[in-house]
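Handing you a structure now.
The complex appears here minus one protein chain, its other protein chains still in place.
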Amino acid sequence: MHVYKYNHSWHSREKSNIIVLLWWFIQGTLFRFSLHNMYRWRSFLLRLFGAKIGKGVKVRASAKFTYPWKVSIGDYSWIGDNVKLYSLDEIIIGSNCVISQESYLCTGSHDIKDPYFGLITKPIVIKDGAWIASDVFVYPGVTIHEMAVVAARSTVVRDVPANEVHAGSPAKFVKKRFEEDELL
Amino acid sequence: MHVYKYNHSWHSREKSNIIVLLWWFIQGTLFRFSLHNMYRWRSFLLRLFGAKIGKGVKVRASAKFTYPWKVSIGDYSWIGDNVKLYSLDEIIIGSNCVISQESYLCTGSHDIKDPYFGLITKPIVIKDGAWIASDVFVYPGVTIHEMAVVAARSTVVRDVPANEVHAGSPAKFVKKRFEEDELL
Partner (left out) sequence: MHVYKYNHSWHSREKSNIIVLLWWFIQGTLFRFSLHNMYRWRSFLLRLFGAKIGKGVKVRASAKFTYPWKVSIGDYSWIGDNVKLYSLDEIIIGSNCVISQESYLCTGSHDIKDPYFGLITKPIVIKDGAWIASDVFVYPGVTIHEMAVVAARSTVVRDVPANEVHAGSPAKFVKKRFEEDELL
C-alpha cells in the first residue's frame, strides 16, 4: 500500500473548498448551538447549503452533515442527536422516516485491492416510513425499503426489504413489521 | 407511518421545560468543563437536579444525563467518559458498579406496530458490583444483576444473570465470573 500516492481526484465535493469550510463552520456554530426546538432554522441552514428538506422535518442540533448538498430528506422525517450523515455520495431519505440518535450513514469506502487505496462512494437510500433505531451503522450502497425497521446498535451491510425488521451485526431478518392482515 | 401525528403526551419528563433546558445548559458548561478530579462538584450538580447519588461516586465530566432526576447511583460507583444515560425512564445503578467509557444506556424505544410511532420507555437496572465495559449498548428494560460483567462493545438486549460474563451483539453467556469456590 502506498497511501502517500492516494488519489481521489475522480471524486467531486461539488462545491469549492470555501463553501465546504463555510458549511463546517456554520454547522459547528449557528447550527450546533441553536436551541432545541429551532427545527425550522436548522432546515433553513441546510437548504441554504443545497440540501433538499421537506416540510415538518426535525433535525437535532447535534446532527452532522458532511456535504448537505448531497442530502435529501422527505416530509416529516426526523434526524436524531449525534446522527452523522457522511455524505460523500448521495443520502436520500424519504418521508416519515426516523433516524434515531447516534446512527452513522457511511457512503464512503476504499478499494482494498488498489495499491493507492482508491476512494469508493455509493449512495444510501432510506425509503418512506422506515425507522433506523439508535446507534445503527449503515454501509455504503445500502437501500432500506419502505416501512422497514433496523434495531438499535445494528450494522446494515445489505439492503433491508420493505416491512421487515432486521437486527444484529451484520443485521439479519428477525420478523415482519406488519402481518398481511395488518397492512392497510 | 404518520410521524407527524407522533404523540408522546402520556410520557412525563417530570420537570418543566425550563428545568430541562437549565439542566442541559449546566451539563454543557459547569459540568462539562469542570476539572478532571472535581467528582464532588459533579455529584453536587446532579443531586441539585434530583439525582440520587451515593458517597464516593465518580462521574467523569464528559458523561451525559438526559434527565438526572430519573437516575440513582449507589456508593462508590463510576460513570466513565462519554457515557450517556438516556434516562427517559428510570436508570438505577447499584453500589460498586463501573460503567466504562462510551457506553450508552437507552431507556427509550417506539411501538413499531403503532402508525403514530408511540414512545415506549422501560427502566434499566444495574445491580451491585456489575461492570459494563467500554462502548456497551444496553436496551430498554434490561436488568444486569449482581457482579455480572458485560464485555467491551457488546449489545445487551436481555437480562444478564448474577456473576455471569456476557459478550457480543447480542450479548451471550461466555462464562461465570467467579466459580462456586471463589465466591466469598
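Brief remarks on what is shown
Labels A and B are assigned to the chains in the order they are written; within every chain, residues are numbered from 1.
Please note the rule applied: a residue touches a chain if its C-beta (ideal position, glycine included) is under 8 Å from a C-beta of that chain, and two chains touch if they have at least 3 such contacts.
The structure displayed is predicted, hence computed values, not measured ones.
From the options A:I79, A:C106, A:A148 or A:A167, the residue with contact to the unseen chain in the full assembly is A:C106.
The chain not shown here touches chain A at positions 1-4, 21, 24, 86, 104, 106, 109-110, 112-113, 117, 137, 139, 155, 169-170. Although one chain is not displayed, chain B still touches it through residues 35-36, 56, 75-78, 96-98, 101-102, 128-129, 131, 133-135, 147, 149, 152-153, 165, 167-169, 177-178, 182.
Convention: only the chains that are shown with their structure count from here on.
Remark: chain A and chain B have CA centroids separated by 26 Å (rounded to whole angstrom).
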